[in-house]
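Okay, handing you the structure first.
Here the complex is missing one protein chain, while the rest keep their positions.
Chain IDs A and B follow the sequence of writing; residue 1 opens each chain.
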Amino acid sequence: MSINKDTVKYTAALGRIELSEKEIEHFTGQLDKILDYVHKLKKVDVSKLAPTSHVLEMKNVYRDDKVKPSLPVDEVMKNAPARERNLFKVGKIIE
Amino acid sequence: MELNRLSAHELMGLLDKGDISHVDICNSIIDSIDKKDKSLNAIVNFDKGKVLERANAQKGLPVFIKDNICVKDELTTCSSNILKGFRPPYNATVIEKLLNRNAILMGKTNMDEFAFGSSTETSCYGTTKNPWDLERIPGGSSGGSAACVAADEAIWALGSDTGGSVRQPAGLCGVVGLKPTYGRVSRYGLIAFASSLDQIGTLTKDTEDAAILLKIISGHDPMDSTSVDRPVPDYAKLIKKDIKGLKLGIPKEYFIEGMDKEVKQSVLDAIKKLESLGAACENISLPHTEYAVAVYYLVATAEASSNLARFDGVQYGLRSSQAKGVIDMHKKTRGEGFGDEAKRRIILGAFALSSGYYDAYYLRALKVRTLIKKDFEDAFKKYDAIITPTSPTPAFKIGEKTEDPLTMYLCDIFTISANLAGIPGVSMPCGFTKSNLPVGLQILGKAFDEETILRIAYNYEQGTEWSKRKPGI
Partner (left out) sequence: MEQEEAGDMTYETVIGLEVHLQLKTKSKVFCGCSTNFGAEPNTQVCPVCLGFPGSLPVLNRDALQLAAKVAIALDCKIAPKIRFDRKNYFYPDLPKAYQISQFGHPLSHHGYLPIFIDGKEKRINITRVHLEEDTGKLFHEKDHSLIDFNRSGTPLLEIVSEPDMSSPDEAHAYLTALKSILEYIDVSDCSMEEGSLRCDANISIRKQGAKELGTKTEIKNMNSFKAVRAALQYEIDRQVDMLESGQRIVQETRLYDAAKDITESMRSKEEAHDYRYFPEPDLVPFDFEKKLLEEIKKQIPELPEPRKNRFIKDYKLSDYDAAIMVSEKGIADYFEECVKAYNKPKIIANWLMGDVSAYMKEQGLTINELGLKVEHLTGMLRMIDAATITGKVAKTLLNNIIKTGTSPEALVKEKGLEQISDTGEIEKAIDSVILENQKMVSDFKGGRDNAIMALMGKVMAKTKGKANPKKVNEILRRKLT
């Protein structure tokens, strides 16, 4: 077993996803199989390897400190599921 | 004449002569969609009235856009319930570039949810069907774009390719699918799946169209730090040169046990054809190929788990009505909004990055990625391009692999490495199985050498008839 139900629950909580018991069960089995497959990477000696997080050999890409127009506030708010005036509205934060 | 059946460059010729109008082209496409899309389900957001309005106002060619590319004020949902109703307040850079060329935006194409899949079955809009066999998948994740081009519901379309999402469906639908070098096309406005792998690509009826469309969407973008500032060649002109003397590598790791015999034969035949056109083909080895899928599913899901965290119901998209308080709102919104595959990948990615597992999974994957990249660098010291099949099998049946994610992941076994290495690749038809399903040939090239792979593709296309075949739908 590479992954158990508790790990799936913990990781789903990190990703803020509510799962049903059935889903937890289901995903645990599937993810376990995937991780088993992924374990083939253990065969590789990585001790002397540098990680490649990016393929491009670019550096120092900047923009100048210039102010550009912002979005009109109506455009900002038009997709909001809930709003009060021009502020996004959410429920209570500390429960 | 059915204009919808023509390629973009053929239509441009007719338009130049004044034989047809832009509205004629749009009408012909609209007819085709009316006739076919009920059975194909390739197009998810299409407003006839709006399209005709645009066609009257703009003198350009119609184009379809994958549903993960932002178009200002148009529904852009990544085929996910969580982005229900989302209308971006801005255009992706590729959209601006198309509009600068007067392109007529036709609508959005179906895809796997957030590009998570190889079959377009994870879409919240339902599966797209393969135009060659409606019981089969079109590939994915750009299945809608590939299917609509294959079925002549479109002239051409944009897709995105993170692990083969342009090339694989192109291969399974018998069209030309190009994934440019990482950094060639701006990602600004492409809703990110895995930021270090994503690249917008093209789905077209032939290679010349791929060359034309690539030139339109390429180029440096100051809005994307990973967009490369180098000149964009005139691909359409350069690809017409012959391929005499080009050295092509045939990696043995891409002809594996268990792969479809007809697929293998078609690709071997294509290699012979390329030799007859003057290219020198040699067997090579890309020794770390066997690790590509494992590396990919750790790196891509890790990045995805972070990229998809923003869909939390605060600013846009779905918000669960059941929630009490913010944390509950996040959990319920994401629990209700994401489909199974998205949930699996977010969980897998968060796991690979989480405390205690980072080194063993994510970091190890990045290190092995170095080896995969190096395989290609070594090969390209000697060879101008690499020839492989696009997929190990032709299109499979709908539902065949949905319960077994790992088998689904293995569909991408031949396309994933190009994304890990950041190199360009193109898939084009190279034959058909006995049951009349297309087989894809993949040509991989050096970074920023789209010119050579398109040139090989063009020469092969000119010497064969595969690209001209149309599905019966």
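Basically, a residue touches a chain if its C-beta (ideal position, glycine included) is under 8 Å from a C-beta of that chain, and two chains touch if they have at least 3 such contacts.
Bear in mind the structure is a predicted one, so any value in this text is a computation, not a measurement.
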* Out of B:S21, B:N81, B:S225 or B:T393, which touches the unshown chain? -> B:S225
* Which one, B:A92, B:L203, B:A294 or B:A342, makes contact with the chain that was left out? -> B:A92
* In the full complex, which bits of chain A touch the chain not displayed? Write them out. => 10, 13-14, 16, 53-54, 56, 58-71, 73, 76-77, 84-95
* To do: Over the whole complex, note the residues of chain B touching the chain we left out.
  => 69-70, 76, 78, 83, 86, 88-90, 92, 187-192, 194-196, 222-226, 302-303, 305-306, 309-312, 314-316, 326-327, 330, 350, 353-355, 358, 362
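Going forward, only the chains that are shown with their structure count from here on.
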* Asked: Using mean CA coordinates as chain centres, what's the chain A-chain B distance in Å?
  -> 22
* Spell out the part of chain A that touches chain B in their complex, as residue ranges. => 3, 7-8, 10-19, 23, 27, 30-31, 33-34, 37-38, 40-42, 44, 46, 49-56, 58, 61, 63, 71, 75-76, 78-82, 88, 90-93, 95
* **Sites on chain B touched by chain A in the complex** => 85-87, 89-90, 182-183, 196, 222, 225-226, 228, 288, 290-291, 293-295, 297-298, 305, 309, 312-319, 323-332, 334-336, 338, 340, 343-344, 346-348, 350-351, 354, 361, 363-371, 373, 404-406, 409, 420-422, 447
